[in-house]
Structures are given as C-alpha cells and as structure tokens.
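For this view, one protein chain was removed and the others were kept in their places.
Then we have chain A:
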Amino acid sequence: MERPAWAPQGIDISVPSVSRMYDFYLGGSHNFEVDREAARKAMEFMPGLPKIMQANRAFMRRAVHYATAQGISQFLDIGSGIPTFGNVHEVAQTADPAAKVAYVDHDPVAVAHSQAVLEGVGNAVIAAADLRHPQDILKDPVITGLLDFDRPVALLLVAVLHFVEDADEPYAAVAELREALAPGSLLIMTHASYEGIPLSQEQAGGTVDVYRTIRNPLIMRSRAEVSRFFEGYEMVDPGLVSMPEWRPDAPVGEDQEDPFAFSGFAGVGRKA
C-alpha cells in the first residue's frame, strides 16, 4: 500500500543508508557500523569506490563554480545526503555570497543532520521530499520560500538517479522537474554506469548486489539512457563525459587520476 503523504516514514538505523555510506567513502564519520560494513563489502568488489566519490565531489564543485560563473544564484540539490566537506552552499556562497541553496533528501537522518549543519546559515535550507514525487518538491513551502522558479535554477541530480528504479519512472520525474525550471536553468548530473569502470561487469556487479541486499538498488545505465535525462536541454561542453573530463581545472593526465575516477557519466544541460 502506498504510504499517504502525511504518514511518517519509519526510522531504522539498523539498515544501511546510502548517504551515510557515501560519507564513509569520502572519509567522514557520519556513519554507523552497519553503513561501514556495507560500504566495506561494496569496496571488496570495487576498491576504487572512494575515488569515484571524490571525483563525483570534485565534479560537483566545478559544476557549481560553472553555474555561478554563468550568473546562476539559485541551487536545488536533490539527493544531497549527509552534508560533508565542500557542500554546495559552501562552494556557491564562496563565489556568490547571495547564492541560495535548497537541499532535498528523503533520508530522515540526512535531513535531521542537514538541519543541524544549516542552523544559522543564511540562504540555505533542507526539505524532506522524494525525487519520485517532483510535485512534492516543487510545492514544498520551505523550497518555494527560498527559490524563485521564474528565474534560472541550477538543479543538481548528483549521484542520485542511479538509486531510482525504472518502475518508479525516473524519466517522468526528471521531465517534470525540467519542465518546471525557467529558461537558462542548468541540470547538473552524475550517474553510475558499467561504462568507464576499470573492471569487468561481473566484478562490478558485486557492488550492485550489495546495494540490492540493502534494498537500495544501484541502477547502472548506459550513455544513451543517461542522455535521455537531458531531453530538451542543450548539453554544455564537453557534453556527457566521465567525471574528471568535465571541464578539469588542469589538463587531465591519465597518470594523475585514479582509473576508477573515470567510472560513470557527468554532464550539464541548459534549458534554452
């Protein structure tokens, strides 16, 4: 049975959470033993997972810089997870002190922690909502109180869409969000894929299995499938590429970056 919108979600910290696992990969301690255990198991198959997360983090930082350079001062970060070193508001507000950032997550612990972190921070809010119900996000009073959807917004769907199964209609959800944004808005996205992982699909599949057992399936999508999320948006150069290849600060040398950093796709699209 579908849980009614006003019924609370249960809290069970004996179940691993993808946002706390993400924090662990990034060297944080905002996690519990169950999270670490699951993350360590995933790393048995893909030891480079922390490198992927760091590359992801680095891409996000560059993309936010790009957005502020384009004059965008509103950010909607869906699937923001546990606030950690180099959060969007920190990056954005360094470049533009007036930048407004709304975080969205459906993990109650991530939301509670974000609330604690954002206490006293101006122009940054957190809302509990689910990417699978875009209207809940677009109509959330906390978000609409901060962001003006008549003006361009940078929408961040960073390392989140690969946790939405096809049955939950991620394409429709993203289309609804794209539709809601004003012209000039940006869609900033990273997505997991078997493409680019320096392992056989069989080996990498072990990690996928770990996420399946913790009931947070990791959906690997192909380039074509990931491209579809940008439908109707113009791809910003260099298009859909691996994370380190997206507008690097310095020329990318194969020897400088860990091979795992090239797993999956990153891209930014602009609404005409």
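What we mean here is this: a residue touches a chain if its C-beta (ideal position, glycine included) is under 8 Å from a C-beta of that chain, and two chains touch if they have at least 3 such contacts; residues count from 1.
We adopt the following convention: contacts and distances are computed from a predicted model.
Visitor: Assuming one chain is omitted from the figure, identify its UniProt name from "Electron transfer flavoprotein", "Cellobiose transport system permease protein", "Ion-translocating oxidoreductase complex subunit C" or "GGDEF domain-containing protein".
Guide: So the chain that does not appear here would be "GGDEF domain-containing protein", according to UniProt.
Visitor: Among A:A69, A:A98 or A:A112, choose the residue that contacts the chain missing from this document, as touch is defined above.
Guide: A:A112
Visitor: Tell me which stretches of chain A touch the chain missing from the display.
Guide: Looking at chain A, the ones touching the missing chain are residues 6-11, 13, 20, 26-32, 50, 58, 82, 85-86, 108-113, 115-116, 249-250, 256.
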